[in-house]
Each structure stands twice: as structure tokens, then as C-alpha cells.
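Note that one protein chain is taken out, while the other chains of the complex remain in position.
So that you can tell them apart, the chains are marked A and B in the order they are listed, and the count of residues begins at 1 in each.
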Amino acid sequence: MYNFEFAKAKTIADAVKALSSEDAQALGGGQTLLPTMKQRLAAPTTLVSLNTIPEMIGVCVNDRGEVCIGGATTHATVAREAAAHYPALAALASHIGDPAVRNRGTIGGSLANNDPSACYPAAALGSGAVIKTNARDIAADDYFLGMFTTALDEGEIITEVRFPVPQKANYQKFVQPASRFALVGVYVAKYAGGVRVAVTGAASDGVFRWAEAEAALSADFAATALDALAVPGNDMIADLHGSADYRAHLVKVMTKRAVAAAA
Amino acid sequence: MPKDTGIGARSKRREDIRFLTGRGAYTDNLAMQGQVHAVMVRANVAHGRIVSIDTSAAQAMPGVLAIFTGADFADVGGNPAGWLIHSRDGSPMREPKRPVLAHGKVRHVGDAYAAVVAETYEQARDAAEAVAAGTEIEELPAIVGMAGAVANADNRVHDEIPDNLCFDWGWIEDNRDAVDAAMKAAPHVTTLELVNNRLVPNAMEPRASIGEFNPGTGDYKLTTTSQNPHLTKLLVCAFVLGIPEHKLTVVAPDVGGGFGSKIYHYGEEALVLAAAKKLGRPVRWTAERSESFLTDAHGRDHVTTIEVGATLDGEILAIRTNTLANVGAYLSNFSTVTPTFLHGTLMAGPYKVPHVYVNLKAVFTNTAPVDAYRGAGRPEATYSLERAIDKMARELKLDPVAVRRKNLLTPDQFPYTTPVGLVYDVGNYQATLDKALDMADLAGFEARAAKSRAEGKLRGVGLSTWIEACGIAPSHLVGQLGSRVGLYDAATVRVGATGTIQVMTGAHSHGQGHETVFAQVVADKLGIAEAAVEIVHGDTSKIPFGMGSYGSRSLAVCGSAMDRALDKIIAKGKKIAAHMLEAAEGDITFENGSFSVAGTDKAKSFGEIAFSAYVPHNYPLETLEPGLEETAFYDPNNWTYPAGAYLCEVEIDPDTGKVTICSFTCADDFGNVMNPMVVEGQVHGGVAQGIGQALVEHTAYDENGQLLTASYMDYAMPRADDLPFYQVDHSCVTPCSHNPLGVKGCGEAGAIGSPPAVVNAVIDALHRGGMTQVSHIDMPLTPARVWAAMQV
Partner (left out) sequence: MTQVTMTVNGKTVSGQVEGRTLLADFLREDLRLTGTHIGCDTSQCGACIVHVNGNAIKSCTALAADLDGAEVRTIEGMANADGSLSVIQQAFQDHHGLQCGFCTPGMVMTASALLKENPKPSEVEIRAYLEGNICRCTGYHNIVKAIMAASGQDVSAIAAE
């Protein structure tokens, strides 16, 4: 690792101030950032730890019934504390990485990084969540702008993520055998206003909504409603872990399984 | 009634205490007074000409003490191949120099062309980047695929080797015509093209080395992650740096797994020694995992066409294989014997086959060196053979179990001379096959398959009946075949005055449990407590010159040396006892730790004899030296031949192509077993590596020679949830006929026998599911590959 100045913020205001300096970067759980820095692929001059900002940690339910998760809340905490309020989300969190990673990695870090194979982007997009930052609220539909790219500005930090709770939901992940990230992960959530289907791992532009499936499932929330649909392979990732066609095929398989498991 | 001590007991491992409490003395855990840190500067292109290296910027950076480039080692020796192979036309293999640091050209991604030593690791790393920035390398087209490498005479990994061919080997060349004729006449010929996928060994402890030099005495010391410290010492002294052999000590302390990859001498070991001499300070280097991926010797990487000629009822008439074997950019120490004499000689398997011929071309490419990895050549042979026989059975609509039964050697046929140059001494292959079928409840398979079908899954079962040649190896034979070393081993038994014992072994334990198991053997033989025996290994200043641990040889070869040394101890003890008991030497018997006069109650305990040897007051000094310490060197007169039968049951999820191992059953004949618990552990680990190869592990280079699977993010290691509980058995025993313990070796078996069982099971499942068009899928059988095969 290149060396850097380390700063630990105690409040959101502290963090925002520390991040205003040039080449400063926020540190969540560091489960992706630190390995990247070890390979010397990132070289911030200052790392600002968000891990001990009390106002950014924890799970609660607001008066609109939304599950609100602080940006610095670990996956393990979400798995534990969101289980009663939003079981599908908690189940997703309980399968990110491995137990040690879940004790360190945070929801804000994951969403800010927007790895195309990460799980949380599927949950956020699939739930139509709101990503709250120190500056504004961003709808999930406006937030994910492609692989490792988000609507966040320089120095902007995710302070909270608000999830509307669906009637039914489920996440199905088919893991890449080496990294155990999602080769394809599909989040299906049924709301009164319709069904949302978000797919991670599969597409070169990162997480996306599968509109045809949403329409079909909104009309009939059953796995068989997807029978006639096919995901085109053109925008899928092709690598040594699977061809574009394979990923496209898995999107449908995982979507059906998610519907079956949610129903 | 199982024994609770000595040979055959499930003695708990004494080494576990330090490992379980965080006190393992692995190389990188050791801190040397005044130590400094080396970082290698590695090529980021697969093939390139080094135009210039400007180290001036790096030289001026904080903490930098020394920078080395290939030029600094241009006048010293190279790291040699341990085995000279001759091509079919009688010409010797092409053997390019493998320098400490690349000079002139870099030949694979990760090839080190410079090294920086600095006060701290991070300073060295910073300066290494500066060296890289100051280096100009003219990139040349990478030579990656083997077929292309041989076909393209203009692009050469080594400028002096025109067709990138190391050798073109035939085994046995005299068999060739008869095999061709038998194949032509065979009523049925099964042909199978297959890839034995390249693997990265991935011992969990990355390689590490610490060099020290004492300017006052001129003594060097190398502490390093080695499976064979004496071999490393010999290579460094006699071939690479020219250090007088008596001035270098090599210590391999606790070593965190090897699987072959730590047999070899690597350039970093020479570098830290040279740097320590230059700086007069200990110089340490520890690989990052990414360096391990790029530079540890890889395993396997064969492309083979196998043909099996057979009668219509499945009797094997002839076997012929043609293989391209990747040796990578340089010849690693065992890289030339692994695809030849550890592979071609096994191509008859456990079968009675009249005609066998193996042709193998070893090819240089711009990839990491390839060498022995657990099993080493024998997994490649077993995989080709067991896949082809399964395919043959399927083509002839015969039961794969019955086909094997028809061809397996029978117990009355031993000793059996194969057409590929081995003499199997003993075995009972029907017994292990029967045992495996019984343990796996093959009779209940159809019911399990029906249940899987009801759940939308495809179930299949696969068999492999395997054999290997290990206990490496008779020196006089390997010498005739091109080995440049002897393959004996050695042990010194030192009895103390109080009767406790140290045994110094040439074998090295890096997970195998020698400290416990060897002590069991000693305790059993001397009738003393295991706790009174200490096994010392890994330090060339303490141990006799043995050849280390690989090739399932530790007990069969070093254990035999130890047994011989114990015989000498007992013989001397009898002389001492005869004197003390005033009896004829011939009347002294030794049993249960006691020397006694036959037919009397006169006896002396082992401890009394030991005391007398060191306090020789009542002692035959005129005819016998005091002291009780004996060394034996043991050179086996044959290989050992463990064999067994493996059955794998799988389930395929047809929607995703994912293969799940439902059960894995092993019935092995390892000869006599010293510690069943340890033997079971060895089989578990070997099978896991074999399942890993079959299902998930894959090493891929792109067309530019960049390693795509350079970390655990892309190279899949089998994890706990990929694997089942295994059923293992070693109750079928035909003791090795030619070593004193009757042992055969068990370290590699699991990795040899398991891959074809897994692949055969998957193909079986697909056929049962109606996909009879799928005759083969190359490993690893990832979900993506299985699914793709199902779409054809």
C-alpha cells in the first residue's frame, strides 16, 4: 500500500469536512478498498474512516414503514437487525462475502463502490430504495450509473439507505466459484404498485432492472409468468466464469427461483 | 482392538500443539536481528527484450540498500533441471539456462529481472516500482498455446531453441510398431482428446526465504519454505552460486504445505543469500499471494489424445497416447521427469495390457514453469486412462465396472512387468474395487437416482481404479533414465544416555505429521514410549543428507532408512547386553524394550543399555565403541505401488449446470498403515485437490500471456461447502514386498484417483438424463461448462 493520512470522523459533518481535501477518500468497511490499495491500484492521500460515526450505524423503521439502514452499518448487523422488518434484505446481507467480511463490510461502502457483482445494488434497485447522502436523497433508479459508477459526487457520502418494504421479496444468488461474488444475482420484490426485478453480476453496465419480467410478474406473480421471456445476451458479461449466453440464461433461472421462493 | 500407541495407533499429532496455539515457526514468522527486506521487480509482459534498466532513481530512494539486476548474476550458474530426457531420435533435451534474475529477456509475466533491498518492506516496494518505471522492455509476441508454440519456428521463448520444443519422448520407443499394429487390428478403438488443466498448487503459506551471512566465518544460512532442504542446498551450492557446500546451512522450519511447489529451488533463495553477503545483514523475502500465482511452479497442463484398442467385450488390447506437455518458460527442477517417467510409465494402469506406447512432446511457452504438483504425472496418466476406459465401456454398451474387472490384474499375476517398464510387486485390485462398491452402496444407486430425478436433478456415478508408482525411487534405475540425483533417503538415530531418542530424518514434514508418525514407528520397534522419541527434520546442519519429501516417499524411503538405523541400534545394543549379562551375543533377544538372554530371566532394559553406552564402565571397549548413534541410508530397489478404487456420486442441477458431489468413496491399498488417522487425512486432502481440479480449479492465460486467474478472486479454491464428508478405507492391505515396513505411501493417492471418478460421474449423469451426445467435458466442470455441454 502507498501510505496515506488516516482520519477518523466522529460525525457526518466531520467526515464531509475531511473529505473535502484533495484526493481524500472515504473508508467504509474497507473490504474492497483495502485489497485494491494493497495492489497499489488506488492511492488516496487521506482515508477518512466512517466506521465510528454513531449517526450512521444501525437499523430502524421510520414512520412510513421504511427500513432505514445507516450507511456504516455492517452486513452482519443488517442480517441480524433487519430480519424482523425486511427478511429478504436480511437474508441477502447474511450471504454477502463470508462471516468475517460481513462483520466489517458496510452497506454504504458496497453501494458507493457499486461493484457489478455485488449483492446490495440488487436489493437497493429491486426495492426502489432511497440513497440518502450528506447532501441529498437519490432514488435508486437514478443512482446506479454503470460499473463502479454512481451518482455520488466527489466527497459525498451515503449516510442512510431507506428501503420501502415489499409484500413479498426474495434474492437468489448464483455464485462465481472463485470470488463467491454473484455470477448472477436477482432480487425480486412485489409491491402494491407492481413488481421490481433487479439483476446484479450479469451485465457489463452493472445492476439493472429487467423490465419485461417486471411487467409479466406484475400481471401474474408466478414463475411460470416468465416462461416466454428471454434475456438478450448482448449486454451480458462474458469471462472465464461464464459466457454471455450463460449469464442471460441464469438471469431467467434465478428470477424464477426468486419468484418461487417469494411466493 | 485398535492399538493406542506405536505402529497402527491413531496417535494424536504432537505438532498440533504449536500450530493450534499460534506458535508455528513458519519462515515469515521468524524475525532476524537487523533484517532488511527484498522485493522482486517482475515482468508485466509475458515476453520481452530488456532494453535498459535505469536504477538511479530507485537507488536514491529512502531506505534503499542495494539493487540487483540480471547482470549481477550473469557470471554465476543456473538453476538446473534434475533429469535429462532424451528424445526419440536419441538427442538430449534442450536445456536453457534458468538464471537467478532474468537477463536479456523476460519470459513470463512475473519473471523477476531485478530485486530491491531496503530497510523496510514498503520502502523496497516503492523502490521496486521505481526500478520498473526506469526499465524499458521491448514487448515481443507471447507464445502461449502449445500447438502454436511448436508450429511457429520464428517466435522463440529461448532464442537458441528453434521450435520451442524441449524434447520429443517415446516410451517405450521399441513398443511403437507393435502398438500401431495392435491398434490397427483391434475390433474397437476408442479415441479421446482431453486437456489436463493447469493448476496452481496454492499451499496456504506463500513462499518465503531469509538469507544470512556471517562475515566473520564466511558461513551462509538460508531459511526457506522447502520440502527438501538438502536438495535446495545442493542446487544453490553446486549449480547456482558456487558456495562451498560446507559453508551453507539450509533450514526449512515449519512449512505450510507444499504439494510439490516447494520441492524446487527458486531464484529468490539465491537472491537473499547474495544480498545478505553484500549487505552483511539478514535479507528476507516473502511472496504475496499474487506472486505465488505468477511464479510458483504450476502443475499438470497436458493436452492428450488417447486411443484404447479393445475387443468388443471390452478386453484392452493396446493403449497409445500422444501428449503435448507445457513446461512453461524455464525448466523447473522436476519439470522434465514429471511428464515423462512419472507419467508414461503408468499408462498401463492396474490392467493387464499387452501393448502400450506413449509419445510426449514438452513445449516451452511464455508462462510460469510447470512442474510436479501432488501426484505429478500420475494423475495425468490416470485421468487419460480412466476417462478413456469409461468411454470405451459406454461405446461398447458395457458396464464400466465389468470392463475394469475384466482387465484388472489378478493377485496371482504379481510380480507383473508392464509394457511401460515397471514391475508391480504386489496388489489386489479386485479387493479394493469390491470394497469401494460395497462402501458406496452401488446397489442402492438406482433408488437414489430416482429420487434425484423426482427433484429435477440428474444423478450419476463414476468409477476410477487407479494405481501409482511412488516411494521415489531406486537410484540405479533412475540414473539409467536420466536422473541427475540419487533418490535414497537417510536417518540418524541418536540414543541419549538416559534412553530418550532423537531421530534426524532426511524427510521433511510440511503437514504430513512425521513428528508423530515416525516416532510411533521408533517407539514400536524399540518398545519405548512415543514421548521418548523426538523427530528432527528440516535443518541441514542437523540431519543427514536425505532427499526430502515428495512422491509419497517419506515413510517408504526415509522410514526404511530409519528402520535400518534402528536395526543397527538394536544390534549394537545386543553386543552391549551380551557383555553386561555375560552371555553370548547370539543368545541375546530384544523384545518389548528389553534385552534378555534367551531361556533365562536375565535382562537389561533399553534404558540401561543406553546408559551403559555413554557411561561405559562395564563395557567391551576393546571391541566396541561407546555411544549409541547410528545412521542408515536406504535406497529402494523398486517403486511402491499403492492402488485403489474410487467411486463418486454427483448430482447436476440441469438449470444451472452446477455439479454437487453427493458422496465420494475411496478404498485404497497403501500396504501397512502406521497411523490410520493421518492416512485418512492425507486421502481427504488429496481427494479435495482432485475434486478441485475436476470441478473448479483452472489456470488461464490470455493470448498475451497475462494470467487471468491470478488471485482467489478468479482462481477457485475448493471450499468447505464444495465438498462432502468422504468415505475412506484402507483395510485392503498387500504389504509392499521390498521395504522393511511394508508401506507404500498415501500422500498423492487422493489427487491421482479422484478427477476421473468425478468426470465419469458427470458424464454418467448426463447420459442417464438422455444427453448421450456428451462424450466428454474438459476439466474443470464448472457450471458454465456443464451447462454449455448440455445445450449442444
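Convention: a contact is a pair of C-beta atoms (placed from the backbone, for glycine too) under 8 Å apart; a residue touches a chain by one contact, two chains touch by 3 or more.
As the structure is a prediction and not an experimental result, all values here were calculated from the model.
Across A:His85, A:Arg162 or A:Arg180, the single residue that touches the chain missing here is A:Arg180. Note that of B:Thr382, B:Gln512, B:Thr656 or B:Asn760, the residue touching the chain absent from this view is B:Gln512.
Contact with the chain not shown here comes from a single listed residue; of B:Arg88, B:His158, B:Arg289 or B:Lys542, that residue is B:Arg289.
Which of B:Tyr113, B:Phe259, B:Phe364 or B:Tyr701 touches the hidden chain is settled by the complete complex: it is B:Phe259. Residue-level contact of chain A with the missing chain is found at 1-6, 8, 27, 30-31, 34-35, 37-39, 47, 49, 51, 76, 97-101, 103-104, 179-180. Across the interface with the omitted chain, chain B contributes residues 12-13, 15-24, 26, 28-29, 31, 122, 202-206, 254-257, 259, 288-290, 510-513, 677-678, 680-681, 684-689, 711-713, 717-721, 723, 725-728, 750.
Here, only the chains that are shown with their structure count from here on.
Between chain A and chain B the centroid-to-centroid distance comes to 43 Å (mean Cα coordinates, whole Å). By the touch criterion given at the top, residues 122, 126, 129, 290, 655-658, 696, 698, 700, 708-709, 712-717, 719, 722, 782-784, 787-788 of chain B touch chain A in their complex. By the touch criterion stated above, chain A contacts chain B in their complex at residues 1-3, 39-40, 174, 177-181, 240-243, 246, 249-250, 253.
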